[in-house]
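The block that comes next holds subunit A.
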Amino acid sequence: MRRLTAVACVLALLVAACAKLCAAQAAPRMPGELAWTIGYDPKTFDPAKVDDQESELVRYLTAGVLLRFNRFTQKIDPQLAESWNLSPDGKTITFKLRPGLQFSDGSSLTAKDAAWSIRHVLLPATGAPVAEEFLSPAGVTVATPDARTVVVHLPQRVIGIGKVFDEIAIEPADRPSEGRLTSGPFVVADYRRSQYVRLRPNPHYARRDATGSVLPYARGIRLDILENTEQEIRLFERGEYDVMDSLPPDYFELLKKKAPASVRDLGPSLNTEQMWFNQSPQAPLPAWEKSWFQSRAFRVAVSQAIHRADLARIAYLGHATPAYTFISPANSAWYDSKINAPHTDVAAAKAALAGAGFHLSGGMLEDAAGHPVKFSILTNAGNAARLKMATLIQQDLAALGMQVTVVPLDFPALIERLMHTQDYEACLLGLENVDPDPNAMMNIWLSNSPNHQWNPSEKMPATSWEAQIDLAMNRQASSFNDTERKQAVDRVQQIVADEQPFIYLVYPNVLVAISPRLKGVQPAVLEPSLVWNIESLHLEGVR
Partner candidate 1 sequence: MNSEPLLHVKLNADYAGKPVLRDLHLELARGEVLGLVGGSGAGKSTLVLSLLGLLPWRGGSLSGEVMLEGENLLMLSERKLRALRGRRIALIPQSPMSALNPAISLQKHFDEAWRAHEKHAPAVLAARVQQLLAEMQLPTDAEFLRRRPAQISVGQAQRVLIALALLHRPALIIADEPTSALDPVTQTQIVDLLRRLNRTHGMTLLYVSHDLVSVLQLSDRIAVLHAGTIAESLPVDRLAEARQEATLSLLRALPAPPEILLSFRKPSVRGVHEEPQFQNC
Partner candidate 2 sequence: MKLKCAAACVLAMLILVAAVIVAAPGASYANQDRESLLAPASTRHPAGTDALGRDRLVRVSAALLLSLAGSVAASAVTTAAAAGVGALAAFGPATVGWTAMLLCDVFLALPWLFLLMMVRSALPLTTSPANSAAITFLVLAALGWPACARAVYRGALSLKTTEWMLYARAGGLRGGQIVRSVIPNLVPLLLPQFLISIPAFVMAEANLGALGLGVGEPLPSWGGMLLELDNSAMLFDTRWVYFPVALLVIVLLLLEAVAGEA
């Protein structure tokens, strides 16, 4: 009996894995309906309260907005607005609405509704996360000189203000409906908790395609709530789903073998994977360790010892791009190919360490005082690619004589150490960049920010280079001139490349799968990368 139980445990693992695959079943598809999956239940359908990725997707698909940030061209397109205009001091925005706009129930959409929607998200009582992007929301005033004009006046200039309106859904004044009454292409039709969200087309949607046909083309959208990638792939192969985004590299490769026509590697994303050393003077670490981590030579040597090409090739099966700075080549407006960053050069790394007083003793690197160089790299448990990268770096740094321990921690424990106790030596994590504008990274680069990870909430910049980063970041935030902003950001990139507070590792590539039956897809690197032009998507033969 006992013998059986032990073996049964192992078999149960296998059976569970099989069952997981076999049990996959999607809801029946309605004719012309598009379908894909979301990872979890949207936390809210109220467009003003959106704070999570899946709610944001639903808002993107349903909400009418004054301006749309085009995910493909990375430029701002007017949507409900016919035109818009920003005053030279950057404080007054004037929108002119299209004529004859209607909500999905047929009632007319006027400047009154737009003004109400903007004021609604600015009210502290609403608790809209978008409000803080106005910097001082309380001082914002909204006026409606006529039924088609909306004038927004800001107390201070906001960088990239146009994009902020991409997140403000225009709802009927005083009748917020949680997505059931919209001015966008779709309307929330049905929601079954932990099963699916169904959207139906907005019959009064104003936009037309080039031939004058009604948009959107699709007869509906079903978002199945499913977090299991294996099941998702199984169902995608069966044609139950039309798109899959953020595929893990191994599943991408698997799918490539089975359906080579459907997968696409869109190249580097805006996201970065990086590691950094804890430079906080308050960290409960021995003084000599802090002095290593605060030493530029040490950080540069580590950076030079890491074989980024191997990380991309092994941890991401080739579906990542070596990274040397925080602006990805996918960010067409801000990328700078002329940044001079340390590349892989083990000999130079050894020389730099020797120059800084480090020496080898019986195969183990020691500092000038004879302390062996041992440290741990934290990463979040459950992320296979990060664990692999950390293990590869472990071996790369062993070549310098450093003894590295890899510690995967569950996310809350990791955050506790990063944000509160500062009790860690090095950390390997990723940063998701939704907004291509580097202004969105202010909270990471300013030395007094709590998100300034390597040394959070500095009262004064701890080093001269951190002071220079502060200066350059503030310059890009205050400048009216795009060239000057770009120069300031380039300067920050060069300082970061020289000092290596973040050792950038790779940009994971955007890996997607698109059913050959789905027409009209124009994949973009920015989210929602495959359905950003949802109005134009349709299944083959159904229009």
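For anyone wondering why these and not others, all candidates are chains of the complex that A comes from, given by their letters.
Following the convention adopted for this analysis, contacts are C-beta pairs under 8 Å (C-beta built on N, C-alpha and C of every residue); 3 or more make two chains touch, one makes a residue touch a chain; residues count from 1.
As the structure is a computational prediction, the values presented were derived from the model and not from experiment.
Student: Scan 1 or 2 and return whichever one touches subunit A in the complex.
Tutor: Selected candidate, touching subunit A: 2.
Student: What residues on subunit A touch candidate 2, complex-wise?
Tutor: Residues in contact with candidate 2: 2-3, 6-7, 9-10, 13-14, 17, 21, 230, 248, 250-251, 253-254, 257, 307, 310, 313-314, 374-376, 378, 381-382, 384, 387-388, 390-392, 394-395, 405-410, 413, 423-425.
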